[in-house]
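The complex is shown incomplete by one protein chain, all other protein chains being positioned as in the whole.
By letter and in written order, the chains are A and B; residue numbering begins at 1 in each of them.
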Amino acid sequence: MRNTQYPITDTQQALEALSAPKKTRLHELWALFRENRLAVIGLVIFVLFLLTAVSGVILTSGQNPVFDPAMVRLQEKLLPPFTRPHLKALQPAQVPTLGIYLFGTDNLGRDVFSRMLQGAWVSLTVGFVAVGISVLVGVFMGGIAGYFGHESICLDHILAILVLSAGAIFLFMGWIGTGAACMAAGFIYTAVCLFARTRTGQAQRRGIFRMRAISVDTVIMRMVDIMLCFPSFFLILTVVALVPASMYNIMIVIGLTSWMGTARFVRAEFLSLREQDFVTAAKALGVGNFRIIFRHMMPNAVAPVLVSATIGIATAILTEAGLSFLGFGVPPPHATWGNILSDGKGFIFDAPWLTFIPGVAILIVVLCFNLFGEGLRDAMNPKLRERG
Amino acid sequence: MLSFIARSIIQKTITLFFVSVVSFLIIHLAPGEPSQVDPLNPKFTPEMLERFRQEFHLNEPLYAQYIHFYKDLFTGRIVSWKDNRSVLAKIWERFLNSLPLFVVGTLLTWTLSFPVGIRSAIYRGGLYDRSVTFLAYLLISIPGFFFAYILIILVVTTLHVPVIGMETFGLDTSSWGCMLMDRVWHLLIPSILGATGGIAVLSRYVRSQMLEVEGQDYVRTAKAKGLPPDVVHYKHALRNALLPFVTMFGLILPGLIGGSVIIESIFSWPGMGRMAYEAILARDYPIILTVNFISAVLVLAGTFVSDLLYLVVDPRIRL
Partner (left out) sequence: MVTKRFLILMPMLVMVFLFQSYLWVPTYEEQTTGNPDRLYQYITPSLGDATSLNPIISSNSTSSQIESLVFEGLLDRDEELRFRGRVARSWDIFEEAYFYVNSGAPVPAAGFVDGPGIVQFIETAKKKADSLPPEVRETLRRIQKIVLIPPEERSVVKALKSPSGNQPVRKIRVHIQAPARIKMTLAEINQDLFTNLSRLLGEDYFTSFDPVPFVRADPSVDRQLLARWAGELLPVTEHNPVIVFHLRPDVRFHDGRILTAEDVRFTYQAVMDPANLSPRVSDYEPVKTVEVVDPLTLRIVYKRLYSPALATWGMGILPKHLLNREALRKEARMLGRDPDTFTMRQSRFDRHPVGCGPFQFDRWESDQFILLKRFNGYWEGPPNYHRYVMRIIPDLLTQEMEFYSGTLDSYQVQPHQVKRLEKDPRFQCFSGTSFGYTYIGYNLRRAPFDDVRVRRALGMAINVDHIISYVLYHQGERITGPFAVQTDYYDHRIPPLPYDPEGAVELLNQAGWKRNEDGWMEKDGKRLEFTLITNSGNDIRKAILAIAQDAWKQIGIDVRTDVLEWSVFIQERVNKLDFDALVLGWVMGIEPDLYQIWHSSQTHPHQLNFVGFQNLKADELIIKIRQEYDHAKQVAYCHELHRLIAQEQPCTFLYVGKWTAVLDRRIVIKDLEQNGLMLYKKITPTKTGDYTFHFNKWIKLAEMPQFSEE
């Protein structure tokens, strides 16, 4: 196998080198991107935010953190930013590391600066993991729909799936015997089918069980439609309220309810890529499906995914903040920006910094993600490139 | 045409069926019991629990519960677990409260976005365009509840007027004109908040549509012909740029439910979103499911309407 593939890759690289050298393309992208000053600012803040979040997690975690976000000093409640602590009223261990409350203190006397640092990491994690999940699911679904869209699901597939899921349900409900029997039947049938397939290649066994019922594309797109029918924030709220509160659940729920856009993008992209010559060529050379998808088509479809992922992170951060605000966010002891804000809102007339600091921080980060994403989209937009 | 309608109605019904199944499963497979049947709740004796479970079919298998639920929903007999009131009546009452918020918000969105977007398309790259672009991003990025508190703080500390709730308390003895205007005032801030995101997105969309059209040959021709710029922009370009927006009218329907949870709870507004939120807190499944179902219906109806509108408006599409 290997031997046959080396020359192809080489040829292709050579071809690519001839038509559009990679370096220049990146350069070109950068040049275009650089023109958009807002987007560059966005990128800079984005990098700053990354650094803050990473240093935040280092500085605020562990047994004896440099900045302790959970240190309660009730003598030092609701101090405005830039106040010096009352040294008289504090034990040495309680004195803030910087010798000053940079962002003030909250209603329990916790240092808002430390909490913001910790929250930065949580926000970042929630954003990235949620979007990671949504991109993975989206690319997978979109890719299948776009590439295998024409393939049909036959009745026997449906039957096998039905038997399997019935088995799972039986097992779930405690009827272990029936469930196990169903599961076993399903697995045996699947194995037989797969075995038959590898033996006979693409043998066409016609019959009632091989009737084409519905195409893969339709199934996936209907799933997307179904998912789009749910009001997304309401759905997230429902699920988050029903499952036990934890950071991971929130990330998973946000991720699983936001993959539809990506799936549609990728499908559209794949549909057009599939018809292109280099894919046909690869197919003709007998390259495996997965290799075609991941090696040849994916790099070409990555741009819109990247853009939507960047903006998706912004949305995820906003969603998490909204959930925290309603009391369903990341549970304590993790401080998140949404948490700080919703805890501080009761003191809005006396300690506005508790609302404004996290609010402005969320605003800036989300804004820079949006600007960066849009800048990226503009830079990759072929129409604009022509004009530029 | 008729066949298109029939086909999409069938398709949407099937989708709706799956949505109902999925939402039912999500709610019922999630861990935990509704608080009313929570055995840990000391207020409930085991007998009461059993009666409750029977009354709401909680002892039956899932599929039977599903059938019971949707049978009750379609016959309008479904009741809330919390107070035994008819869910549909409750939703209708709350819907009437949410409606003005939605109408004013939509009105603001659609009337403001067009002039702003068109102008920034015409003066593309200028100071106006750039600042509007930045402002639009700012409005998309600002967390709604944070913005809400900024506005509340501003209004309460500088103007000293009530902003919370649907009306000023204790105004029931004044003239109807006052009461009406008081209600309008209470609508103002929440609907501005509800509209900000919409204005930002829509004005960007208007701008890009206008840009697209302005690049077309016929517009260039019209310009070259020496027509006044206003005529070119507003007559030749705008008309064609408007086409996709007609379809968007259908897509605003789902906004009736989603998205207002946070704003309604900040402003103590007794609307749909708040009801849904309270239902989630109380694990009042009938209300959650009904709200979910209705919003799915609205989404599907919205896409259906927008498809139809497209058919009607765009002469290029014929079925």
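In this section, contacts are C-beta pairs under 8 Å (C-beta built on N, C-alpha and C of every residue); 3 or more make two chains touch, one makes a residue touch a chain.
Source: prediction; values computed, not measured.
**Student:** Who touches the missing chain here, B:26, B:58 or B:118?
**Tutor:** Candidates B:26, B:58 or B:118; residue touching the omitted chain: B:118.
**Student:** Using the document's definition of touch, tell me which of A:75, A:215 or A:232 contacts the absent chain.
**Tutor:** The missing chain is touched by A:75.
**Student:** From the listed residues B:19, B:78, B:121 or B:163, report the one that touches the chain absent from this view.
**Tutor:** With B:19, B:78, B:121 or B:163 as choices, the missing chain is touched by B:163.
**Student:** For chain B, enumerate the residues touching the unshown chain of the complex.
**Tutor:** Its contact residues with the unshown chain are 104, 107-108, 111-112, 114-115, 118, 152, 156-157, 159-164, 168-171, 173-175, 177-179, 181-182, 184-185, 187-188, 230-231, 233-235, 238, 268.
**Student:** Mind listing the chain A residues that contact the chain we can't see here?
**Tutor:** 72, 74-78, 86, 89, 91, 107-108, 345-351
To be clear about the criterion, only the chains that are shown with their structure count from here on.
**Student:** Chain A touches which residues of chain B in the complex?
**Tutor:** Within the complex, chain B contacts chain A at residues 14-16, 18-19, 22-23, 26-27, 30-32, 133-134, 137-138, 140-146, 149-150, 152-153, 157, 254, 257-259, 261-262, 265, 273, 276-277, 280-281, 283, 288, 291-292, 295-296, 299-300.
**Student:** Can you name the residues of chain A that touch chain B in the complex?
**Tutor:** 38, 222, 225-226, 228-235, 237-239, 241-244, 314, 318, 321-322, 325-326, 338, 341-342, 345, 348-349, 352, 355, 359, 362-363, 366-367, 369-371, 374
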